[in-house]
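Note that one protein chain is taken out, while the other chains of the complex remain in position.
Think of it as A and B in the order they're written, each chain with its own count starting at 1.
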Amino acid sequence: MHVRYLTTRGPVRAVDGVSFAIQPGEVIGLAGESGSGKSTIAHAILRILHPPALITGGQAMFEGRDIMQMDDAELQQFRWSKIAIVFQSAMNALNPVMKIRDQLTDVMVHHGMSKADANQRAVELFDLVGIEPKRLDSYPHQLSGGMRQRAVIAIALALKPPLLIMDEPTTALDVVVQKDILEQITRLREKLGFSILFITHDLSLLVEISTRISIMYAGEIVEKAPARELFEKPLHPYTLGLMNSFPSISGKKHDLAGIPGSPPDLVAPPNGCRFHPRCPKAMPICEQIAPATKTISSDHSVACHLFDSQEGAK
Amino acid sequence: MITATLQTKSILDVRNLTKHFPVGTFISPKQVHAVENVSFSVQRGQVVALVGESGSGKTTTIRMVARLIPATEGEIFFKGVDVLKSEPHEASLGYRRLVQLIFQDPFASLNPVHTIEHHLARPLVIHKKASDSQEIHNRVCELLETVELKPAVAIASRYPHQLSGGQRQRVAIARALAVDPELILADEPISMLDVSIRMGVLNLIHRLKTERGISFVYITHDLASARYIGDQIMVMYAGHMVEGGESEAIMGNPSHPYTQLLLSAVPDPRAGLRTDKNAQARGEVPSLIDPPPGCPFAARCPRVMDICRQVMPEQAVIKPEHWVRCHLFSIAS
Partner (left out) sequence: MENNNIMNPNAKAIPIDEENEKPRAASFGKPVSTQMDFLRRTLVQPKALIGLVILTIFIAMAVFAPVIAPHDPSQYVGLPNQPPSPEYWLGTTGQGQDVFAQLVWGARISLLIGFSVGILSTLIGMVIGMVSGYMPGIIDGVLNLFTNVFLLIPGLPLLITLASFLPQGMTTVILVLTFTGWSWPARVFRSQVLCLREKDFVSASVISGEGSSRIIFAEILPNMLSLVMVSLFGAVIYTIGADAGLAFLGFENINIVSWGTMLYWASNSSALLQEAWWTFLPPGLCIALVSFGTTMLIYAMDEVTNPRLRSEKEITRVLRKYHLSSKRSTPVVKEPLA
């Protein structure tokens, strides 16, 4: 998938050749910082990016159909019933002048349910996410932050989509509420069986809840691995740097350095590997040729010249 | 003018600091108890981490210490002198020289129409740290180099929108350093920065503490970074300070049920995937408007007792550098 933003300085290469697959019932974690393109790719899948964004290549195959080929009418039917999205900060997703009940039933009625059925389902959904059904008649500002996020999750699950995209759903929440929500999501997933594309900058969070994790940097995926393996054996220098940015609450205190420098300007990204200006292990080849993705072991791939000779090893 | 003084070795002693905001209408006036009877001390050359979630009152507390908002009640002893009594209406220039504040949002704390040089030159001029323009320029470049922003001359002539978030926050730190302060209050300085940039800024703060002996109050909602940089940790909940002490003591033996809850909620992959989450306290932070008497955590506490709903517990000392405000300890001891 390729996504560009048109700006007066030139097109911003927000997403450049990103590929990944999501199997039924698994949680794919997408980790990256600001400017990595992780939110862009999520919005691009559903084709809800605002101008001046353009998708300039790639496919998104879902149940045999390419989302990039769909027209408006098909997309309207497709969205929410097949893939739904939970945005960062429910404050932005909920309409402040409509009751929650109306926002919940709105999407169901739009997809063909009767008002009565929709209301019945609304009660079920609130039960599912752990909010008292009588709060259905509240306005968003009358609910706490955690409840609002749960309401947004309920709306996302309204049409039982097989895939849920969650874009930083807990970033704006306190850590205790965050844990609550994550447990809720895990329970829901076990109960209903949907897959999740979970996007966040918090790598420690992802290790706890994902099946597999992809690390994004400057619009590209630099490493993909099962969650546990990524945590125990990170390969890409950026992944290592990220791990080195999270202080721990237990164990010995080490000195953490983070990663020097800042993410590149995506109008003119660095030649070769986009990470090389900040990489402690950069070699001359890194400045010239962009590394191809190598598969190191089953399901663990990395895009880095350090592993040029290790393809297929182990 | 009655000037209250205190015999103390700490650089900052806060006693019973309270802030109530009036809300509600003329007919039924109400008060938001944003900060209630908060007391803590900061030793010279130490970092005290103030930990709490949103609504805990930590930002309000620090703004009172910075004299940006007036306190409803309480005393702030800076180097032994109660500044709320010695300069009741406005902070003196002297106080502003000694106590500085760094804001959370690196995008908002710099004026978009002024260059970086202007931002750093103003405090120098106001506090008469430099007189002619050449000296000012030199000092500005020195400050930028102290916070590891190079090349200093180029950065000085830029505008805030041309710098990244991490660079802006370093400029904010440089601005605080310009007046040679003895105490810097940092309000969640890294929470709005990219993850890989955060450690650099925290390490800078640590360096300033060890090399220059500047004391810090570091506000955060993240226990992990509090442990990383804090010598002492104070935990706040719903406007009250509920536990405090040396950071290793708190992390090793969290005593207040809220601290235990906070600790268990932090995702820590190094500790392994934890399936045994203890301290399952459901519910949300209580309303701060005209709160009921007793401990604010009573509604969510898994070990609540009757007395908790009636009386706010006093400080109980567990070890020399570890105290907690919880009836579980005041009864036991």
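Couple of notes before you dig in:
To be clear about the criterion, a residue touches a chain if its C-beta (ideal position, glycine included) is under 8 Å from a C-beta of that chain, and two chains touch if they have at least 3 such contacts.
If you're wondering where the values come from, they're calculated on a predicted model, not measured in any experiment.
The residue from A:G10, A:G112 or A:G193 that touches the chain not shown here is A:G10. Within the whole complex, the absent chain has one touching residue among B:V42, B:L110 or B:A265, and that is B:L110. The missing chain, though absent from the display, is touched by one residue of A:I48, A:M61, A:M98 or A:A292; that residue is A:I48. For chain B, the residues in touch with the chain missing from this view are 66, 68, 93, 96-97, 100-101, 103, 105, 107-115, 122-123, 126-127, 157-159, 161-162, 164-165, 172, 175, 178-179, 192-194.
Residues of chain A in touch with the missing chain: 4-14, 33-35, 37, 39-40, 43-44, 47-57, 68-69, 71-72, 75, 168, 171, 201, 265-268.
In this section, only the chains that are shown with their structure count from here on.
Centroids of chain A and chain B (each the mean of its C-alpha atoms) stand 32 Å apart. Across the interface of their complex, chain B is touched by residues 33-34, 144, 146-147, 174-180, 183, 201-205, 207-208, 228, 231, 241-242, 244-251, 253, 255-260, 262-263 of chain A. Partner chain A is touched in their complex by these residues of chain B: 53-54, 164, 166-167, 194-200, 203, 221-225, 227-228, 251, 261-271, 273-274, 277, 281-282, 284-285.
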